[in-house]
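Yeah, one chain of the complex is gone here, protein chain that is, but the others are all in their spots.
On to chain A.
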Amino acid sequence: MSTVIREFTTKIPHWRPRVKPIDLAAATPEQLDALKVTPSNTKVSDYVLVLANDVETLKVRTPLFNAIMYNRGGLGRAEREIGATAASVVNHCIYCAAVHSSRYNQLAKDESVMERIFRDGEEAELDDRQAAIFRFATRLSKAPSEADEADVQALRDAGLDDAEILDLILSASLFGWANRLMHVLGDPVAHEG
């Protein structure tokens, strides 16, 4: 049994499911469609195979996820990753935090922001724009009622327009969703060997 990872890291762990993934060989046509399995693409992660237990939700959630994180315009992709990481820190989803902090680092070509967030949490010293983004996403993630008008006004004061604020709300909220699957249905473990 490999050790469960309990500290935030930018090194992406292995995800070990707590419930049974579906058996790909016995998958229904609907499941294969949702998994996007084709003869040339038969590699599916355990995570997605677990989610295929609820195929109707998986089928519509995957395109929603991609649209919120990757569609054009609005908030820059790196800043959406701050929203995703903030939620993952609140919910202590080690796996999600690793994936999205490392993606931020690649996109922003700067490792210091995530280092400070992992080390100091809500006390992390960030520039005004990053601080407003991180604070709002953190409070919305803790409980919807914790985020207030002053938090959104701070986003406006830091220069975010409505399209950008909407994208931040969506990316932080989406990880309220993703964390409740990743952190709840499995464990982040060190890679073997």
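Operating definition for what follows: a residue touches a chain if its C-beta (ideal position, glycine included) is under 8 Å from a C-beta of that chain, and two chains touch if they have at least 3 such contacts; residues count from 1.
What we mean here is this: contacts and distances are computed from a predicted model.
A.B. asks: Name the chain not shown, per its UniProt record: "ABC transporter permease", "Serine/threonine-protein kinase RsbT", "Carboxymuconolactone decarboxylase family protein" or "2-oxoglutarate ferredoxin oxidoreductase subunit beta"?
C.D. replies: This omitted chain is identified in its UniProt record as "Carboxymuconolactone decarboxylase family protein".
A.B. asks: Given the contact definition stated above, which residue among A:His14, A:Lys59, A:Arg116 or A:Arg129 touches the chain not shown here?
C.D. replies: For the chain that is not drawn, the touching residue is A:Lys59.
A.B. asks: Considering the whole complex, which of A:Lys11, A:Lys36 or A:Arg156 touches the chain not shown?
C.D. replies: Residue touching the chain left out of view: A:Arg156.
A.B. asks: Which residue from A:Thr9, A:Asn91 or A:Asn105 sits in contact with the chain not drawn here?
C.D. replies: A:Asn91
A.B. asks: Can you list where chain A touches the absent chain?
C.D. replies: On the side of chain A, residues 18-20, 50-51, 53-54, 56-57, 59-61, 63-64, 67-68, 71, 73-74, 90-93, 140-141, 143-145, 147-149, 151-153, 156, 161-163, 165-170, 172-174, 176-181, 183-185, 187 touch the unshown chain.
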